[in-house]
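Below is one structure; the comments refer to it alone.
What you see is the complex with one protein chain gone and the rest in place.
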Amino acid sequence: MSDSLLGLVIVLPLLGSAVSLGAGLIRNHAGWWVAAAILAVEAALTARLAYAIYVGGDRLVHILGGETFGRKEITVDGGTTNFTVGIELVGDALSGLVVVLIAAVALGVLAYSRHAGPRGNIFYAVYLIMTGGLMGVALTGDLFNLFVFLEIVGLATYALVSTGRGVESAVASLKYLVVGTTGASIYLIGVGYVFLETGALNMVDVSRSLAGEPPWFDGALYSEPLVVAGFGFIAVGLATKSAIFPLHTWQPDAYSEAPDAVTVYISALASTSSAYAFARITWMVFTPDFFAVNRRLLEAVLVLACVSVVVGSALAAMQRRVKRVFAYSSVAQFGLIFAAICIAVHPAAGERATQFAVYGTAVHLVGHAVIKSGLFAAAGSLASGEGARKLEEYAGLASRRPFVAGSMAVLGLSLVGVPPSVGFVGKWYIGVGAVNAELWAVVAVIFASTVLSLLYTAQLLEKLYFSSDIETHPMESVVADGGEALSYGMAGVGVTAAILAVSLGFLGADLASLLDPVWQAVAESAPEVTA
Amino acid sequence: MIEAYANRYTYVLVAALVAIGLYILIASQNLVKKIIGLSIFQTGIFLFFITAAFVEGGSSPVIDGEGLYASPLPQVIVLTAIVVGVALTAVALALIVRIYSEYGTLDEETLREVRADE
Amino acid sequence: MTEVVADPRPLLAVLSSAIAIVFIIASHSRPNVREGWSVLAALTKFGIIVSMLPGVLDGTRYEWSMGPIVGGGNGGIEFALQADPLGMIFATLASLLWIFTAFYAAGYMRGLDEHSQTRFFAAFAASLSAAVGVAFAKNLLTIFVFYELLSVATYPLVAHNEDPEARAAGRKYLAYTFFGGGVLVLGGTALVFVLAGTTTFGETGQALANADPALAKAAFALLATGFGVKAGLMPLHSWLPDAMVAPTPVSGLLHAVAVVKSGVFGIARLVLEVYGPGAMSQFGLGLPLAAVAAFTLTAASVIALRQDRLKRRLAYSTVSQLSYIVLGLALVGPAVSNGDGLRFVIWGALLHIPAHAFMKLTLFFCAGFIHVETHTDYISEMDGIGKRMPLTMAAFAVAAAGMAGIPLVAGFVSKWFLLLGSVQAGQSIFAVILLISGVLNIAYFWPIVYGAFFESHDSADAKPLISGPFGGRASEDAVATDGGSHAEGGEGQGGETEAHDDGHHDHHGGPGPGGWERVGWTGQEGSWLMLGPILVIAAGALVLGIVPYETGFLELIEVVAEEVMG
Amino acid sequence: MSAVTPFIADVFLGAAALFMVLAIALTYRAIKGPTTQDRVLAVNVLGTNTVVVLALLAAALGETSLLDIALIYALLNFLMAVAISKFTVERGGVL
Amino acid sequence: MSDAEGERGLSAYTESQIIMTTVRLVAPFSLTYGLFLMFHSADSSGGGFQGGAIAGATVLMIAFAFGIGPTRDWVKNQTLVVMTAGGVAMFALIGLIPMLFGDAFLAHPVFKTELGIKTKYALEGVEILGIAPIVAGIVTGLFFVIASGFTAEEEEVATDD
Partner (left out) sequence: MISAFGAVLFVFILVTALAAAVLRDILAVIIISGAYSLGMALFYAFLLAPDVAMTEAAIGAGVTTLLLLLTVTRTVRQDHNRAIERPNVPALLVCGGFLIVLLMTVAEFPVVGDPAIAWDNPAITQYYIDNAYKDTGVKNAVTAVLAGYRGFDTFGEAMVVFLAGMAALLVLKRGVFTNE
């Protein structure tokens, strides 16, 4: 029974969006309630799913369309092999984590947008579709289906970003659309190349075909130029979607022009889902054996990721508007995640290095989502409560908004990697993984990223706590832009994110132990995570 | 060399269309033209899939009895991708309408100047 | 002979002041209650730690573990605290001195009625809990956790004044400590974890010994530099003098006792337990560290000579005194072959931690008290201040004597052991350096004491080394050789007070027109809230100097030495 | 597989190729066309030309479904021509 | 440039007899042809998308001929919403029914084994009841939304009313 959960978790929000639109005919403000109800049920389903995966310890496979459209046996000149003709949804140790994250953040942002965010049924219909799309990206086991869900997430993000107040948000959204679609199309070229060579779309079948298992292939296909070019295109496509350095230009505008509730949502999940997709494809489909043959290709991606860490932090330190600071910091943090993904499959990495790199990727992926959504929630609360959007306007705010400033300080420090936080645990795992793999240049960048992220966080803390606010807020704290006072829901999201970041910091070991089946599969270059 | 490219002419066309689409996307000033460039870029990729499905001397995938048929799978992929491409074009045009109503221009240069002095 | 006992007390010691923060913030509107909470927390913390002292002395280790905070490897790394002798030295020292500092701080903050005192006392309590955490950490990862928390907790104290100068000092402080901690110590810990599979103190020595020498040396270099930043080793020391912009209780307890000592304590853990004397000598790690320490020793003393602000001079003296400890620890490597040479070196180094703490804290408290009562910060204005503040200057004299190594005060005992140890270890060059720096100590402390008591404002002779670029005053008028007071000398003298080399602008300190008015020895010179702690700690320095063993510190150090050599 | 003999199929394909050459000439007019009306006409003729080519292809390859496409083009081509022409006449009085 | 005077439709629309008569002639054919494509996807090429698109194009054709104002009033927003939301709901329902019988999402063969409906009809049901109304509704809806353009004072219409 539990594998049908996979299907339900995706279909429910998509169906919910139709209900939300329909509800619009009856009552105009039903949107938020419909979304809240649907996402509450969604959270329950996700909890049940996570229970089945992690406690039950089994790898859930949901073949869409039942047996007739599922796995087929075929014997060709003696060798029998099985392959799937339909699409599979896969719920294993890796996707379980992301699914739980999506359900949690989706509910959290609802609390935020109750007071501050855009309203209207259409907004919540698109919000629900995006949640469904994210669940699809997390659970799908098919390369082309992943493209369709990436497009759903992308399109929903362009729409949500454009709900910003001024026309600036439309310009940012258009820029994001053009770059995002080009990225997705390049990913599609990559899938086409791999499809032309292997003939399969299902991730497990492609992985097996690349390894040359089916009898009609003579030997592994890792050195085929088509497959190598295919990985190159897939990597570029997904890097564009996660805003890695040279292809990140769309992110700062999109994050800073979107309304605060939307920024909290997409900063936590949009880039995270494409980074997760890249991890799954690199680990499960192309497996370390592919990179043993094409070492230079992997090192190119690694260099790209490390450059992204350094440049992202440097750019973040130069920004004046707070949301742009955090947007550029996302570029740096995803550079770190992509570096960890590459370390896991690096030919020089032994089993221990793969273990730590896999731990690091997963923990930092989840940790960064929690930290970044908390930071944007806090920034949004200060913006609507105090009308402070630029760094200078943050002077002395701590005394007026102790809780929000407090949560921003804690989250900023956990972004830097101060120990008891989830930021530290992620960075520790990635660091130890890199040391094990003896990639000293990468080690240097990873540990230097502490000081690099300190560049912009220290500015923030200093402005919040230690600059007197007499010269910037002479008058008493009149709410700057008309009546949009700060509600408990908005401040609550920031504070809960801070508490979560610290408590996850202490649970670093248990969080990582959930990933054991994943790194064992990666170490043995297995096509699937046998839970 | 030429002969190798000759009997792979569709793939050459795919490469040409993708390159032209990208060029329009990057070089054109007019926003609507960028969107057209984007759709040319995508149709180039679709042609790649359709040629992969084509079988010389076969017939279209409406199966009636034995025979050589073009492969249905890539065609389904292209069907879905075309609809996704149209959806993106429609949303992009909606965005352009909104930008035009505010700034009164579709030209990226003037748009940048107007936004710069804001 | 050591058996490990699971016991919540180390955790309670760390958390006692952390819990106090909540109460401090809660009672922000009633200052007396708030200060009461600080003192109560200090007393409970000290009580808990001392209750563990007898047990630790006869070999039991109180341990508390939260289970693995980070997975991987064999069972991952635990977030664990352990009260072992080395940890007890630092913890007892920090908590004992915090009791008096709590009183002193209350007096200081009220004296200058500083702003946002709640934040000050809350951050103070937080940094103390982090300092005790550093003391009781069981493995490299836990010490790193508290090392970083210490940086975060002390940042609000450094940047307390909220003026551009304080902000710049805070920024510099964060940059140095996070670079030291976040990058170097974390890198070193990761390397040690990879090489040895575990980071628990005492268990990694053997694995590191037979690990690949290049990586082992790299790990040592990373960890030593990382801890060296906070221990004020020369190239990375410049955050310490700038942090003097903070209120004096902060400079006193934190920058002389808690923060810098955590750096030196980290090096002690590194040298004695992560690597151990065997690995140290095998890779020849002792000598380079000793060389850096020796250089810092002398250079800091020379710079201290030329500082006119009292607190900056004391800061540079701290930098040099810390290098005594680092030098002692570094000599563990070369001294490993010679039995009692090793013992003396360890005794000297570890005893200098409490010794320097007591003495330097007295000096800083005196500086603070002078600032509160008379708003003078510059030594050149302190001639004849002994009349105005006799008791303070007496305590100052005692502590200064100790720093110079004069017998009967704490500094002498540890310096003596260091000298003996380095001679027996065959490294007599370092013994010579120690003596030179002893002389330099006298050179920069004695003029203050002499000026305070035996000179009056108008007849003090020129301070030779204060403003000339290379020492010596280049003033045009003849120096009054006979010390007698004659007219133009006074004006000349007066003139000098304005031409300070660091040109402090709104300089309203210094004696009144008629010089310092005479105050009796019976303590009318200022509020007892500040004078009391000064006298008690000065007495502590004396007690430590006379009977180091009975105070328990030397006893602990002997247990540590036996363990290391055993 | 195709209803006609191979020779007839080649003839139809040849005819289709010729019509495509006409199509290229039409695109020249569509590109060059000084006024928009020239472009409208060019596209209209191009549409009908496509219907013819599709019919020829259907016959040559024996694919009946190609005729459906020809039918679609017959209908929609009119719509495209109407849209462009209305646009040019009154400058925006299109709808 | 003539922009939207008062009512949201565009400016004075000039009647053109030729286009109106042609459209009156062609529209029924193209609509039936669209429906044919929807219903006939099993045996010949065609399907929900193509049929829906042509049905949408027919409405566009009518709008071009008779002007956007009257067509806008003729096409009620309610019908469009019912078509699109209904289409999505139907598609999801057809997919969910097999899950009631314990099989997977979109497991069409279950209709044959459990309810006796041939799988072919389930497939066509998905195409006709699911995809075609969505595509037709959205194509028409998009046309009207983009034609009406963006007017600043509508700012609060969608989001905050």
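Each chain carries a letter (A, B, C, D and E) given by its place in the written order, and its residues are counted from 1.
Keep this in mind: a residue touches a chain if its C-beta (ideal position, glycine included) is under 8 Å from a C-beta of that chain, and two chains touch if they have at least 3 such contacts.
Remember, predicted model here, so these are calculated numbers, not experimental data.
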item	value
Selected residue (touches chain absent from view) among A:W32, A:Y112, A:F144 or A:F231	A:F144
Touching residue (missing chain; options E:I19, E:A65 or E:L106)	E:L106
Residue, one of A:A30, A:A43 or A:L226, that touches the chain absent here	A:L226
Residues in chain E touching the chain absent from view	1, 3, 8, 10, 37, 41-47, 49-50, 53-54, 56-57, 60, 72-73, 75-78, 80-81, 84, 87-88, 91-92, 95, 105-106, 108-109, 118-120, 123-124, 126-127, 130-131, 134-135, 137-150, 154-159, 161
Residues from chain B at the interface with the omitted partner, ascending	4-24, 26-30, 32-33, 35-37, 39-40, 43, 46-47, 50-51, 53-64, 68-73, 75-80, 82-84, 86-91, 93-98, 100-101, 104, 106
Where the unshown chain meets chain A, residue by residue	11, 14, 17-18, 21, 24, 28, 64-65, 68-69, 72, 74, 76, 81, 83, 85-87, 120-123, 125-126, 129, 132-133, 136, 144-145, 148-149, 151-152, 155-156, 158-160, 162-163, 170, 173, 193, 196-200, 205, 209, 214, 216-217, 224-226, 229
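Methods note: only the chains that are shown with their structure count from here on.
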item	value
Touch-connected components when chain D is not counted	one piece
Partner chains that chain B and chain C have in common	A
Central chain of the complex, centres being mean CA coordinates	A
Taking each chain's C-alpha mean as its centre, the one farthest from chain D	C
Pair joined by more contacting C-beta pairs (B-E or B-D)	B-E
Centroid distance [mean C-alpha coordinates] between chain E and chain A, Å	34
Distance from chain E to chain D - Cα centre to Cα centre, in angstrom	26
Residues within chain E bordering two or more other chains	44-45
Contacts with 2+ other chains: residues of chain D	65
Touching pairs among all chains present in the structure	A-B, A-C, A-E, B-D, B-E, D-E
Of chain A, residues touching chain E in the complex	1, 4, 7-8, 11, 14-15, 17-19, 21-22, 24-25, 28, 62-70, 118-120, 122-123, 163
Residues of chain D touching chain B in the complex	1, 61-63, 65
Touching residues on chain B, where the partner in the complex is chain E	60, 62, 79, 83, 90, 93-94, 97-98, 101-102
